[in-house]
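Here it is, the structure in full.
Removed from the display is one protein chain of the complex; every other protein chain stays in position.
We just call them A and B in the order they show up, numbering each chain from 1.
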Amino acid sequence: MSEVPDSQHVLDDVVQREYQYGFSSDIEQELLEKGLSEDTVRFISAKKQEPEWMLEWRLEAFRTWQRMKEPTWPNVTYPVIDFQDIIYWAAPKKKEGPASLDEVDPELLATFEKLGIPLDEQKMLTGVAVDAVLDSVSVKTTFQEALKKVGVIFCPMSEAIQEHPDLVRRYLGSVVPVGDNFYAALNSAVFSDGSFVYIPKGVRCPMELSTYFRINARNTGQFERTLIIADEGSYVSYLEGCTAPQRDENQLHAAVVELVAHQDAEIKYSTVQNWYPGDAEGKGGIYNFVTKRGICEGARSKISWTQVETGSAVTWKYPSCVLKGDHSIGEFYSVAVTNHYQQADTGTKMIHIGKNTRSRIVSKGISAGRSQNSYRGLVRMNATATNGWNYSQCDSLLIGDQCGAHTFPYLETANSTATVEHEATTSKIGEDMLFYCNQRGIDTEAAVALIVNGYARDVINQLPMEFAVEAQKLLAISLEGSVG
Amino acid sequence: MTPILEITNLHASIDGTEILKGINLTIQPGEVHAVMGPNGSGKSTLASVLAGREEYTVTEGTVVFHGHDLLDMSPEDRAREGLFLAFQYPVEIPGVSTANFLKSAVNAQRAHRGLSPLEPAEFLALMKERMALVEMNPAFLQRSLNEGFSGGEKKRNEIFQMAMLEPTLAILDETDSGLDIDALRIVANGVNAQRTPHNGMIVITHYQRLLNYIVPDVVHVLWNGRIVRTGGKDLALTLEERGYDWIKTESSVEA
Partner (left out) sequence: MSVSAFTERIRSLAQHHDTAASEDAYAALRRHGFSAFERLSIPTPRHEEWKYTNVTSIFDGTLVIGATDAAQRPATSGAEITRALGADVIVLHVQNGRLQQDEHSVIEGVDLYDLRAGATTDDLQFLASIAKVDDHPFVALNTAVHDSTVVIHLHRNVHLERPIHVVCSADTTTSTQLHAPRVLVVAESGSSALIVESHHTVGEHAAVCVPVTEVVVQAGAHLQHVKIVADEGQGKHVGYTAATVARDATYASHVACLAGAFTRNDLVVQLIEPSASAILNGVSVLHGSEMADNHTVVDHRAPHCRSEELYKGVYDDRSVGVFNGKIFVQPHAQKTEAYQSSHALLLSDRARMNAKPQLEIWADDVKCSHGATTGQLNEEAVFYMQARGIDRAAAKALMTYAFAAEVVERFPHEGLRSLLEQHIAQKLEVSR
């Protein structure tokens, strides 16, 4: 009798794949004791030698957070988080803040090298400047000098607070207010670092900017804060990547990203999120509770979010656009893969305020194993959004019959000239598709990778070239298994 | 001479219902065999079983392909060993370009034979050359596989893929269905160009029309899961004249 490898078998094998960034580094670290209080906030602020206004801002956030409740509406379940059982500060001992390469701990350089992020400018991908963040601090920002020549500021947030206080005070919390939500408030109180970008008027940033986030220390939470300001007529493309060691306990990551695009400016923000997702039994992994929002402040500005989400045990994330300027454009392109026991509740919000504003949403969810994958999106056409236009396409792909795909779009229209169009489909990788590939000599595992990448193509195409290739590999790895 | 394919007493069923009830068929290098029969006679089942579709269970019989047990191989190994099925209903794969799909297929076959992958330029040149056989526009290479293709374009694409994979045994499953006369001529020309003294073909069809263009060496008539008549190309003409009822009546008399 013929022994035909069935797709179920391949998909079962998916469960066996390993997380390739699961190593941890032995870096000498300074750790604060577990727990969160005003003292913790004061400690972090003092450690950063922050001005008084910054401390006050943090304390206000902390007090706001204390009055808030953890949200329960996302379609995810996880044990109660004990916020007193988390370390809020972990830093490599040797040096704080950015350093010249010679001063950086060699073990640390090796860590990033192993992650495929060499911090030596000679070795780097040309045309990409990197800010490397390990746990609570930025360890190195490359190409700062080259960027400075055209007036672009790309530095750790802690440095920006010292060096560019006017910009930080003006914009920090302007898009995501301190009390926006539970995790944003927490982040505002305890964020330790992150990237700051300012592109001056009329400047097209000469290289891709990139931040690489790495959680290393045990029991720590990572709370980074990113702020990108594109002044009139400027352009920047920014990419973030993230990984964490393989650990049995869950770790919390609660970031806030704020984008401001002024008149005629464009920000392209891409994420390849590959935090440790937990093991095949659902043990361990990162809780990824992130608030990302951009405002198209000026006329004809544009913000584009692209995300490839493969990691984290639980994801809760809605990169959003507030389209305030007339003729401004918001875009959201997403591929979210969940496997094993991963849960993702992700999507976007497009708030149309200005006239002739346009938004496009392309969301591709892929669920495998026993995972749950939800798209949650809001499109709101305010009464002022004359001729507003939105198109959303939300597709779900299910692999196996143990997982779930959920679509929760909210479409609110208060303007008669606005157009909102939403389409969603659910499909599986059909047996007929796999057989067709098999019949051409392509084995089932390769066929699954081929089909999934085809399915996600509209999103992958939005990524900068170098990262598109990475993302494709990541998708294949996420769903890889050998035919038994 | 070793036959390409030797089917002996093949029985196959789906969901417990027997569809093939003892097929015997041998194909020598260079031969084109037509398998004709009314709807439901088991023609497409034969193609599916040979290609290794898992929903069919072989309950009896053997199939030897180039001296190897075909039924023991996975569908992709059958393909890599040179068996090609031109699908009656080619599948659409969104987002996967025809070029990318074929690159995966051709290189999987080459790896199986211990050959290195083709260089991109070499591969592109080869694709363009083979597309010309079925008068396909190279623009199709960048389009998602079969997505938005017309019925005729899908069938041409099948024959183009066949030309790329150079099978030793091609099974054309109702490749003529849904084609107008011009498309039929183009597809048939593409197939004829690939006839060599070394390979064989099984042309499955309901109508004699296709066999005016792809002239078979042998014609089999399949009815009720068995080959009830075998003859030369004239048998197809007789069938066309007298209709399948003729076979049904005769066979039931014989049975």
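In this section, a residue touches a chain if its C-beta (ideal position, glycine included) is under 8 Å from a C-beta of that chain, and two chains touch if they have at least 3 such contacts.
Small disclaimer: the values here were computed from a predicted structure and weren't measured.
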With touch defined as in the header, list the contact partners of the absent chain among those displayed.
A
Write down which of A:Arg169, A:Lys201, A:Lys283 or A:His406 is the residue touching the left-out chain.
A:His406
For chain A, which residues reach the chain that was dropped from this view?
73, 381, 383, 396, 398-401, 403-428
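Everything that follows uses one rule, which is that only the chains that are shown with their structure count from here on.
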Centroid distance [mean C-alpha coordinates] between chain B and chain A, Å
48
Of chain A, residues touching chain B in the complex
1-6, 430-433, 435-444, 446, 450-451, 453-458
Per the touch rule, the chain B residues reaching chain A in their complex are 51-54, 57-58, 71-76, 78-80, 84-85, 87, 90-91, 93-96, 100-102, 104-105, 108-109, 112, 144, 161, 165
